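Here is the structure we will look at.
Every protein chain but one is kept in place in this view of the complex.
The first chain written gets the first letter, and so on, giving A and B; residue counts start at 1 in each chain.
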Amino acid sequence: MGKNTRATWLWLVAGLVIVIVVVVLARPYWEPRFFPPTVTEIEKTLVYCSEGSPEGFNPSLYTSGTTFDASSRTLFNKLVEFERGTTKIVAALAESWEAADDGLSYTFKLRKGVKFHTTKNFTPSRDFNADDVLHSFNRQGDPAHPYYKVSGGTYEYYQGMSMPALIKEIVKVDDYTVKFVLNEPEAPFIANMAMDFASIMSAEHADKMMAAGTPEKADLEPVGTGPFQLVQYQKDAVIRYKAHPGYWDGKAAIDTLIFAITPDASVRYQKLKVGECHVMPYPNPADIDTIKANPDINVLEQEGLNVGYLAFNVERKPFDDKRVRQALNMAINKDAIIDAVFQGAGKAAKNPIPPTIWSYNDATKDYAYDPEAAKALLAEAGAAGLKTNIWAMPVQRPYNPNAKRMAEIIQADWAKIGVEAEIVTFEWGEYLKRSKNGEHDTVLLGWTGDNGDPDNFLYVLLGCDAAKDGTNRARWCHKPFNDLLVQAKRTSDIGERTALYEKAQLVFKEEAPWATIAHSVVFMPVRKEVSDYRIDPFGGHIFYGVGLK
Amino acid sequence: MGGEVPAHPALRPFPRQTLFRFFITRFGMVVPTFFGVTVVAFFLIRLIPGDPIELLVGERGIAPERHAYLLKEFGYDRPLWQQYLGFVHNLLNGDFGTSIVSREPVLSEFLTLFPATIELSFMALFFALAIGLPVGILAAVRRGTVFDHTVMGISLTGYSMPIFWWGLLLIILFSGTLGWTPVSGRISVLYYIEPTTGFMLIDSLLIDEPGAFKSALRHLILPTIVLGTIPLAVIARQTRSAMLEVLGEDYIRTAHAKGLAPMRIIGIHALRNALIPVITTIGLQTGVLLAGAILTETIFAWPGVGNWLINSIYRRDYPSVQGGILLVACIVITVNLLVDLAYGLINPRIRHAGKS
Partner (left out) sequence: MTEDTVNGISAPPHPLREFWSYFSENRGAVAGLAVIVTIVLMAVFADFIAPYSPIEQYREHLLRPPFWEEGGSLAFPLGTDAVGRDMLSRLIHGARYSLLIGLIVVTLSLSTGIALGLVAAFLRGPVETLIMRAMDIMLALPSLLLAIVVVAILGPSLINAMFSLAIVYLPHYVRLTRASAIGEMSRDYVTASRVAGAGVARLMLITVLPNCAAPLIVQATLSFSSAILDAAALGFLGLGAQPPTPEWGTLLAEAREFVLRAWWVVTFPGLAILVTVLAFNLMGDGLRDALDPKLKR
């Protein structure tokens, strides 16, 4: 008996002792205000409370902004890039480029003396050159490339931008000249080259990993030319970068960059407030007034490069009748949506492209909120007492912070004109798939621009090709509209393209395949000590050029 | 009632044979359960509508041919039974598969995240025991007093607590309004910690930064309280009722009659017997803890398995989900087995059951 009893007693005593120790240890913290320790004052460390874990560190394999923030926007460069804070294309790894007169080829002169990262397991023996460009693109486009199937080979952006059909071949003219030969002229090509999937990776590192029999390490331990290099990644917790000392455009102003992964928006704000991080993305729209009132925090804002819409399935009755679509447009009270869903962090949309994009047609007249007229028009179309559904996405997107709430408002608005709508939702993948198959009556969705070209909205979302493959959720193929878009694709004259797109927007409004709902306003709460943070119009979060006071 | 002879281990020869048989039977039950779990894990995730490739591309969409090509590349075009056999075959070779999303081996992802869950669960259990046991004992000894009623009232409230809501309230109060505790995470991100053991409390001691351990400890406070609330309530109540039952037994009365010191009676005679059902309860709490960990990890952005599993389910990351569910189930099975064994060792009734 003795042994057991003693054990029990020990247990109890140990428990008590530990409770006391914990209490004593925790005592200093009962005094209010908590600030994180400053480990080394000399090093400038910027902490960014990111919204989620990146899927991986090779941007060409993924399509999410979270992944791009952690990879292409920190670790890598592209041949050309968007100037920070704008949609203007500037030189990056290519010093200059020129298009052939027929628009069928583009020649890039590469920058010399660009250094790759030196990591724990890799020391580059040479500077960046044409081989790296060829490697980065052929890996995605050439099924015979040894890396084509590594890490699953899901080059969905490369595919999605129709690069396989567009690029005929990529020629290494010399070590510092690369020529892209195209199958047909494509005006947005240069803009595509600035996109995340076009990030340039080290061919030497890849070859070395292949030789070592661990090709997947090329993706898991990325080596790029970017302003930061990866030090540590702890899934769902933290990503740690340090400034790339040999960066071609000058070493970053901060020494260490940390992504503290914090999925919940309220929690992110709490962390920002107490100084656990310096910059946070995607604040709750509801909190913006509170955040703005905080003297330690600046709230930057900019209209996002996106559009949220409600698409009517024109293949289904009675949505094939444009009067019905117009009537339902008129019945939606957008102001109520901006207030309740966006909490003011949005702007009612009248065009399918956001105002920050060139060729935005400000002359378009939106359907005014008018339930009476809507009711009359609906009756005229013989669709009074319509029963339908509204599909609402299960996820938060930049263009729609709360689709379910938006659907509830539309539902209530439509009820006022005698339209009874049921709110339907599915799991996100299922939602995308089913809406692509056209199983909906009306569906809420949206789009964030990839490259700042109007084609990237209009043709991708409303073109006839898109109606066939389903990205055009309205399944609306309208010849006069489509012709305008195709014509605009063929010319590289901006003035001419602008005129065509402006006209297309008027056609769109008259036909009303969508109810355009809103463009969100991007808010970026940033602590006062952060200098020169600029909102990226593409929704990215870029820290090169940002400083700490 | 009261027919049971009080256990006195010193008077009993240790019945190795029956215990061995008991162990074998229990273990024999584990193997089919394990295979059952592989079936469940494999087929359940495939029953969920939507597929990982659709989710990967989002609004952008994907051409049907390309979609079919990728399915083939990932091996999801084969008949299900072939995929299942492949899965089991790989499992037997120790291969849990590779995540579709991160392209990392599932086992290594699990192992990097698991210590966080263990650390949190262990702290929560510890918190629950450290408070629940003494409080439960005291409540039993002072049955019917104001103290007893208060404790039972509070513990029942804790037991009824929607913990996701509780977590939010605590964050608002302690982190937001008062600023006493950090908001989320395992340690201040400013400390550069190489995961040596994966347990932040230990790893933080291994680096040469005096504040690191405190930081890790402080990050644990709120999640521990949130996750520990229900086990605390359960343990306090269980301890109390077990103690009450034991205190009513004849041998305790005898001990009292013999004039033994009350502390001695409670501490030695009563507690030892009362601990038996409590241990079972603790064992049963593992499942509860792991389920609670899912919610707690979501609220506190705690980088553990619960969080990871939920995200993998949302992303239809088949290998991660089936591997993860399997690993979690293995842990629950193992803990239950251990509890059963411990129970068998302690409880004379079970120990002798094998004889009949």
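The definition used in the following text is that contacts are C-beta pairs under 8 Å (C-beta built on N, C-alpha and C of every residue); 3 or more make two chains touch, one makes a residue touch a chain.
Just so it is clear, the structure is predicted and the values come from calculations on it, not from any experiment.
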Contacting the left-out chain in the complete assembly, out of A:His145, A:Arg316, A:Lys347 or A:Lys404: A:Lys404
Touch criterion as defined above, residue of A:Tyr62, A:Phe76, A:Phe180 or A:Tyr269 at the omitted chain: A:Tyr269
Of A:Asp207, A:Asp287, A:Glu303 or A:Asp483, the one touching the omitted chain in the full complex: A:Asp287
Residue among B:Val88, B:Ile131, B:Ile207 or B:Ala291 that touches the chain left out of view: B:Ala291
Full-complex contact with the absent chain, from A:Pro394, A:Gly418 or A:Gly545: A:Pro394
Chain A residues that touch the omitted chain in the full complex: 264-266, 269, 284-287, 289-290, 333, 336, 339-340, 343, 394, 402, 404-405, 408-409, 411-412, 423, 425-427
Absent chain, residues of chain B that touch it: 1, 29, 32-33, 36-37, 40, 44-45, 47-49, 152-153, 156-157, 159-162, 164-166, 168-169, 171-172, 176, 245, 287-288, 290-292, 294-295, 298, 306, 309-310, 313, 325, 328-329, 332-333, 336
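By definition in this document, only the chains that are shown with their structure count from here on.
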Distance between the centres, which are taken as Cα means, of chain B and chain A, whole angstrom: 37
Chain A-touching residues of chain B, taken from the complex the two chains share: 8-10, 48-64, 66, 70, 73-74, 100-104, 109, 112-113, 116, 126, 129-131, 133-134, 171, 175-176, 178-186, 188-192, 194-195, 209, 211, 214-215, 217-218, 221, 267-268, 271-272, 275, 298-301, 303-304, 307-308, 311, 314, 316
Chain A - residues contacting chain B, complex: 1, 4-5, 8-9, 12, 15-16, 18-19, 22, 25-26, 29-30, 32-34, 36-39, 45, 47, 53, 55-56, 61-64, 149, 151-154, 156-157, 159-160, 216, 219-220, 231-232, 234-238, 240, 258, 260-264, 266-267, 270-271, 273-274, 276-277, 397, 426-430, 432-433, 436, 445-447, 469-471
